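See structure below.
What you see is the complex with one protein chain gone and the rest in place.
As written, the chains take the letters A and B, and residue 1 is the first residue of each chain.
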Amino acid sequence: MILRRYGILILIIFLILAFLAPLFMGPANETVAPPFSKPLWLDLKSPAPRSYSVKDEIFSFKWDGNPPATFSLKGTVSFDRPPERAFILLVTPSGAYKLADLSGAKRFDIDIDSRDVPLKLELGMDPFSDLSEIAFSERGIYELIVKSDEDATIDLNLDIHVGRWGIFGTDQRGRDVLRLFVEGIKISLLVGISATLLASTLGMGLGLLAGYLGGFVDSAIMRMIDVLLAIPTLPILMVISGIWGRGLWQIVLVLSIFSWMGTARVVRAMTLSIREAPYIENLRALGAPTGYILARHLVPEALPLLLAQMALGVPGAILAEAGLSFLGLSDPLMPSWGRMLHEAHVFGAFTGGAWWLIFPPGLGIAAICLTFIGIGRQLEERTDPRLKESLRK
Amino acid sequence: MKSGNYWMRRIFTSLLVIVIVLSLNFFLFRLMPGDPTSTLLDPRFSPEAKEELLKSYGLDKPLFQQFLLYVKQMLSFKFGLSFLSQKPVWQELAERLPNTLALLLPSLFLSAVLGTFLGVMAAKGRGKFSEKIVLMSGAVSFSFPSFFVQLVLLLLFAHVLPLFPLRGSASIPPPVGFWNLLGDKVWHMALPVLSLVLIGFGSWALYVRNLMVKTLGEDFVLLARAKGLREGQILWGHAFRTALPPIITIFFLSLPGVISGAVITETVFSLHGVGKFLLEAVSGHDYPAAGAAFYLLALITVICNLLADAAYALVDPRISFRKVRR
Partner (left out) sequence: MKEEIVSAENVTLAFGKEKNYALSGVSFSMQRGGSIAFIGESGSGKTSMLRILLGLIEPTRGRVRLFGKYLDEVGDEELREIRKACGYIPQDPFGGLPPILTALQAVMEPLVITRLNVKKTGLERAKELLSSLGIGETLWNRKLIQGFSGGQRQRIMLARALVTDPKLLFADEPTSMQDASTRMDLVNLIRGHHRRGMSLIFVTHDLLLAKVIAERGIVLYSGHMCETGHTGPLLKDPLHPYTMALSAALPRLGKPIEIKTKRRPLPPHWKGCPYFSLCPYASDRCHALPPLKKIGDDRSVACFLYF
């Protein structure tokens, strides 16, 4: 499989995306477009969203597509003297709409959205009607006019949002799914790797202890592993995160407390098998110091397997974190993949058929997990089959 | 005598699990910052009810006595009142338990049977189509989050093709008549169970395949072939029988994971089960309910483990539990 052969490469691409891409993108939690906007490439015929900078009193543009989802006008208009009569007009083929009255002051901060109810009432429309759909119902030349009896300095931004945005569209809060996705890589990798590192350290320590000391310590640790393996992980994670709070590091800590058992077993078996291996005795018979045996034989032999064990442990941690977040038990301000799926589920991505909210995070989790599984298997293949055999016993 | 020892050990481990779960429940909820009564008593309870509950929890006594009292209450299924519904937690759980079992047991059974069958087929036809399917589905079940697969299924078979209900474990209002009720139940549970099977069978198949490939390479299989036995007889009668005990072992090792999966499945499909109850309790800070639901799930795991042990004894009595090293 591709993921298997190029596992490391894909991981590097993920890392670059996670740490470089945010530099070119805005913050993930920013609202950029109407909620549930489709990805751009879904409906290529309708016009792209546009943003015009308006400096002149009469600004005209062409609109030849379906009506946009919303439009907004932001900025300032200032006059030398307060005008007696001044207003902003949107002149369309279907009619003229007075967007704002600018009389009686020197300076106006404009912040108009087509969804504003007072605006619709002002225009004599039903508050539930869609202004952008009515105003942009026909194709042709549109004009934005600032009409006044004084000289005006105009600095306005007209944003026309179609219901399409970016590569992955937007979520229920109008956030860019691509930015959330990229943020999710970071969270997943961070949780997956740090929880696994912590768990491996714990597992190695306890496994070495059990294998090396044997006797009571060994059976106590093994019994502890039996018990921990018999406790359903997700429920206990839920309970603990419900009590301790939902921070990232709490999740990492709890995850690693409940996932060190596999490593501990492997390390214990390895310690036992290596302690008995005849070639270690042979090396001692050659007069090799313990340090040499450790550095040249035990560690190089054990390392690929341990690394493989670690790589294979990462998907578990990532999936567990995603599961917790999917259940809504994560920090709501932290956009992780599980959280994205949680929100897609809770805020009815189905009723809108908003499948672009489901596939990027879901496939993202799967891709990262497959990558780590691929890396783990590759490392495993490099290890001594004899050692693996003895570990299975 | 040996098997007696084994049972002693298994039962001891099971009891240990229960004790640890109970202590976790007890100390996690009680060692939280702030007043311990706030985690046990809903502020909305009347003062008389508070007084009575405080007494029943023994909060005026030392911690160890509180613990003993707590264990006694848990073992006799006295879980207290739910903050959210103001009803006894036990009643709430008893109402939901059948739904959880109706989800867990069929999916566990179906995925084990399907996975085992495909695994054996894949081991037989190495390099063929069946093996590729098994390897693929194994990778999928190890890396795709269950809730993602379920959301996609929901999107496909409940939204795009409205074959199954979008949510819930029964129609509202429920249909009249036993058979209609049963049909309604099956209709609601079909997609959740199928989705769990779809997610679960891959890892089974992969495990069984690896085991069978190893077993088929051993000398006694060669001997069986040399004796002129039919291939099917060798496959199922000899190799599979040899590989069965470890399959049973992995069966009970997989149980905690399946229970975790049930929590998520119940959430995705809005099923009226113990897992969803746990989630609601945890997110609603309904501590007695959360503790009780967690305890119940752990109890189900422990009971399943012991049942699997019994099955192991039936499958291979010769081994008499000496070789079971987990």
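In the analysis below, a residue touches a chain if its C-beta (ideal position, glycine included) is under 8 Å from a C-beta of that chain, and two chains touch if they have at least 3 such contacts.
What you see is a predicted model; the values in this text were computed from it and never measured.
Engineer: Which chains here would be touched by the one that got left out?
Structural biologist: A
Engineer: Just to verify: which one of A:50, A:297 or A:377 makes contact with the chain not shown?
Structural biologist: The one listed residue touching the chain not shown is A:297.
Engineer: Name every residue on subunit A in touch with the hidden partner chain.
Structural biologist: 277-279, 281-289, 292, 297, 300-301, 384-387
Note that only the chains that are shown with their structure count from here on.
Engineer: In angstrom, rounded to a whole number, how far apart do the mean CA points of subunit A and subunit B lie?
Structural biologist: 29
Engineer: Spell out the part of subunit B that touches subunit A in their complex, as residue ranges.
Structural biologist: Spelled out, the residues of subunit B in touch with subunit A are 13-14, 16-17, 20-21, 24-25, 28-29, 32, 139-140, 142-149, 151-152, 154-155, 158-160, 166, 253, 255-257, 259-261, 263-264, 267-268, 275, 278-279, 282-283, 285, 290-291, 293-294, 297-298, 301-302, 305, 325-326.
Engineer: Which of the residues in subunit A come into contact with subunit B in the complex?
Structural biologist: Going through subunit A, the ones touching subunit B are 1, 223, 226-227, 229-236, 238-243, 315, 319, 322-323, 326-329, 338, 341, 344-345, 350-351, 353, 355, 358-359, 361-363, 365-366, 369-370, 373, 393.
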